[in-house]
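Okay, handing you the structure first.
One chain of protein is taken out of this complex; the other chains stay put.
== subunit A ==
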């Protein structure tokens, strides 16, 4: 993706993020390179949450008083703006606790399909059916499918990852077969930054009538995403990785599918009619939002997409691309540093994982932390991926709209510092 738009004015933009001006570890300037884990929130998001709570707080979709009306409007208004942001229709977005819940919702609802009405038949998973994932998945889009396979007797299959961190689709026709019921895969690897060819996977799944479930946690925050254009059946992403609050995620489902999908969590708010003998359920999205939902979080996420839209997703993507190129160059030039995953910035988002010869990632992270640089260390909830790339763990820097080239330099200097400290330079 390229853009001709003016580059970001990062200095001005950083002023919206109060946390970025704090110091850590004895007065070190904070260099926050862990947005892939959670992003920081601008005052616009914090203010929107506060304003909602100070003026319109009430339980939504119940009560007829004025506050209830205003709160419901704020909640549903946020849904509309988020839908516009990701190329979906209003009724196609379900608010969840987080992205993980979104994947579980689909997996459990599919597990419930066998005991639901005929309209749910398309979701039934039978013994011997196949569920396809990839070796690149975050545990959130892997474990729920392992569990669904376990509960139904289905077989779990997966795409391997090539040594340079791309999906190996060379055997796509033997992995996705007429027995495949679901293909669950990530849009952008949370570890490697690899952007996967959604079109190829969707086409293969559609040829055999399988459903597609996309992990969009690392794509929606960082570039333009249009679910209708991508053609996926379901997608899940989280609020806190896109300048929004924690405690809210979003599940996208194509309208006709959500209408036929049985519920996962049941209780209040998701019903149509309740009798002692049994109940019927509300249409989507309410069918999937049992209990009192999060409200200020939805409002905050609405404010986050407003903020991102004003800045412009093309520009954010281009900015992060420039930071990624600089990090790959800077880190790649240090003897003893092994970049994990794609060695270039083609089809790759702003995540740069690496190992330093002779220094465990935990120890490297500790030295970086002592310099004020916050990175993620460990396996980043993608243990199988690390195994197949022969890394026990890694150091991962991730970038967002508020990061600067200066901070990339600080990271590169910090890695050299770690080498000096542990005597491996």
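Definition applied: a residue touches a chain if its C-beta (ideal position, glycine included) is under 8 Å from a C-beta of that chain, and two chains touch if they have at least 3 such contacts; residues count from 1.
Here is the rule we go by: contacts and distances are computed from a predicted model.
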| item | value |
| --- | --- |
| Protein name (UniProt record) of the chain left out of view, among "Two-component response regulator", "Carbohydrate ABC transporter permease", "SUF system NifU family Fe-S cluster assembly protein" or "Na(+)-translocating NADH-quinone reductase subunit D" | "SUF system NifU family Fe-S cluster assembly protein" |
| Touch residues of subunit A, complete complex, unshown partner | 25-26, 360-363, 366-367, 370, 377-379, 383, 386, 392-393, 421-422 |
